[in-house]
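Structure record follows, encoded as structure tokens.
The complex appears here minus one protein chain, its other protein chains still in place.
Coming up: chain A.
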Amino acid sequence: MNGGESEYRIARFRDRLAREDVAELGVRVEVRGEAILLTGTLPTAGRRDEILRLAGAELAGIPVRADLLVACADPPDRPEDLS
């Protein structure tokens, strides 16, 4: 695939992430050499899998590296003192 075509496919993938069915604006999509890097934090493992599935479909043929985290749902261990 040539560089121009993959650039539009990446833009389309970003659009798709921002669109109704996914609505994940917290995922960053960057080009790293020949590959695409996905970073960000999702509320659940299910949402993360959904993003990976979508990336596989939209970006078929482009190597995808993902470093997506699942948000921690624990309470904080200390407060910040604003005095």
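Keep this in mind: a contact is a pair of C-beta atoms (placed from the backbone, for glycine too) under 8 Å apart; a residue touches a chain by one contact, two chains touch by 3 or more; residues count from 1.
Just so we're on the same page, contacts and distances are computed from a predicted model.
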{"item": "Choices \"Proline dehydrogenase\", \"(2Fe-2S)-binding protein\", \"Icc-related predicted phosphoesterase\" or \"Protocatechuate 3,4-dioxygenase subunit alpha\" - which one is the UniProt name of the chain not shown", "value": "\"Icc-related predicted phosphoesterase\""}
{"item": "Touching residues (missing chain, whole complex) on chain A", "value": "20, 23-26, 28, 40-41, 43-44, 46-47, 69, 71-76, 78-83"}
